[in-house]
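First the structure, in the form of structure tokens, and then the observations on it.
Excluded from the complex is one protein chain; the other protein chains are retained at their positions.
Going by the order they are written in, the chains are A, B and C; count residues from 1 in each one.
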């Protein structure tokens, strides 16, 4: 199959939906002629014009509000927050408005929009341009949270998210943008709230999200050489979460490692661990659950410090190996 | 000992610190002659004047920034966000500035301030005035998060928080304000990051925060009549968390129920569950961990619906009883 | 303290009352007056129900501000959008909402506009393009940008009316929303209901400018201040702003000077203002003002008031006879 990059897959999904549905439009900072800070909308203003590819001033609350108001009145906006860090300026609109309007209005309104934003470190952009805040949104009923890890998934999930009738927080990763992978040219959907068993294995279950899925896959290859077969599960949609495949896998392997880049404490891994610990899969656990997350620090500027601030392949290998070798 | 209400204890802590330390001042909406939306600063502008009890326009980012800038330059501000919901408008200042400044500056700055805010439902204020968002802040290195459950603790913890050299998110609860309890008149400190065993028991461990500590205590009395002895632990400081007493208790009882008002998914209970599941206490668990949290909905206006949206005494009783009766 | 002498203030827009009156006509003016009475009756009843412990929650009464709601709504067209705020009962009634469904919502009943989920601060009627009141100060301002964009993209001639308080003009959302609406010439009317206070914060303390409408210049949009207790003045200013928006010429900031007669919400000792100030403003009762313009006798006014109260009583009866939401529906309405 044709291979393209993650960011090209995002762009293709946007273009295909915009061609198909006149109510879909893009809005964000520098999404026009600049093409978006990471190129996600490159060329789209040329095809769809400035009315459907809207450059905004630096107004993150305004961007979120623009999505909400347009969604409430018949459109399907796709907003872009240039770096996930800046969504801290949109929280009131997203959490108190978008997530609650339908419920507060007795189920008599719909707010269908997607807000895209790149998370993550690794580019040397330091503490204010490297946040991974997905778990804040997972805590909010009324929102959906999607976090794709491959070019294939990002296209299919973005199309499905745009077609969803709810506000969707769509979290990409800066380091994934250049990752290549097979992506069908035709439109297709990857259903929301369907976890994906990325790699089957019998010894240890690894639940990973976003870029950590890629790192877990690399770790898995090394571990396979040692005869350790890890099963990797990518939830893809964090809210509402499809936790069955995770629980089934834990029942099978009895050992689980959860990996994400966000700070470990109160990160998404805590919810996964809790789901397992309160489920019937608990009885099948042969070892304590392990979490691998970002260190309890802001992301440092220095390259070496930055590298060690979040989980890397070798950390995943070490953790999974330790789990596998644990004698029960 | 003298008994006063939770809100009176807050006020006393503020007044005593302001008398002692000229760098302490209050800033927020209607904290002056109005005395604060819940009366926490009633009478303080009369004693300390308008320069140290500052009424602000409706500018939540400005209030947070005012605290940060003053803290950076030698003051110890205590800000008030009228309802925790509105802190969604301060997130950038709190998370990208206050929490990161010290680290980004190589440890060469201090940002000592306290930002007080009332969380919780139960007053019929509906979805935009009932949030419990504490776990967002627990996810952020650089911040401290304190959530007192009694008049005694709120005074001692507030004084300790004001004296702490870091930004402290101080979460109160609307329904606790009128709760009475013994509070020494003299100044005293309740140390941060010290969990409190509120009630000893052998059968089930209940980890509860804020108003849920009060409800857990009521539940405990009912359960005691049935011969079930629950041990209740109140972390009080959620970040940095003192988890030893929790783990020790689980080792002792083998059964644990975690209770908070915030939405269950990705709430603070998930972190507690994960800490237990990845600790050595895991081996002592005789039953799956249980979490009791707010339902996966915004807080409804209707009184009955609102009541059932968050854990009540009877829910705690039922969950704890089920755990206790679980045959191993 | 005396209330500002709005009538002789040259910085306040003074439309030609006789012209306007002739144009609007007695019939409509009488309807407006009735709606103003209906709003007051609704608020007084809400206050009464609250005092009798029959309401769980809080409320923000618009007594004294009725002319803003009625004048503004009258200036809009069928199909236009409304975004308003926590002190929104009046706006909602003026928008033509069903009093019964509003009262049912206020009492948290299943028959209410929001099935009892929203309550006083969140009454909405999306079918009628009433996009809802907002519990967050300025919460509707960023949303208005999206409504304006959507109208433009859908090529309709709708206009979005956004009503907010003086307090909202000092929030971050105000700067982002008004600038975006201005640079894109969005069909939005920003109506700032300046009732002199944001809770305990007076506009004198919260602003260093004489009129909030002066902020329009910061966005290159027209701004005007009107006497908010003069229903015709509000009507005229909002209508011109709406016409401008409909012509594709962009947004306008209209400031209506009025006054909150009651406390901010349920519990407010009002230590931040004097009785005299309140009295001075009550002397400018917007209802009496319109009544005298219409030359109504005391008797006629009392009758109107009684009619309104009667309608409100019916609404209360409807609401009280209505069922509570079924607990089994608690989880409904979160996701579409």
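Here is the rule we go by: contacts are C-beta pairs under 8 Å (C-beta built on N, C-alpha and C of every residue); 3 or more make two chains touch, one makes a residue touch a chain.
Source: prediction; values computed, not measured.
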Shown chains touched by the chain that is not drawn here: A, B, C
Residue, one of C:20, C:214 or C:296, that touches the chain absent here: C:214
Contact with the hidden chain (one of C:175, C:196, C:229 or C:322): C:175
Residues of subunit A (touch criterion as defined above) contacting the omitted chain: 29-30, 32-34, 37, 55-61, 85-86, 89, 123-129, 295-298, 300-306, 308-309
Contacts of subunit B with the absent chain, listed as residue ranges: 25, 27, 51-52, 54, 56-57, 59, 61-62, 64-75, 77, 92-93, 96-97, 101-110, 112, 141-142, 144, 165-166, 240
Residue numbers in subunit C that touch the chain omitted from display: 170-176, 179, 182-183, 205-209, 214-215, 217-221
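Methods note: only the chains that are shown with their structure count from here on.
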Reference subunit B; chain at largest CA-centroid distance: C
Central subunit by CA centre of mass proxy: B
Approximate Å spacing (C-alpha centroids) for the pair subunit A, subunit C: 41
CA centroid of subunit B to CA centroid of subunit C, Å: 37
Geometric centre distance via CA averages, subunit B-subunit A, whole Å: 30
Residues within subunit A bordering two or more other chains: 92, 96, 103-104, 141-142
Touching two or more other chains - residues of subunit C: 114, 116-118, 122, 134-136, 139, 172, 334
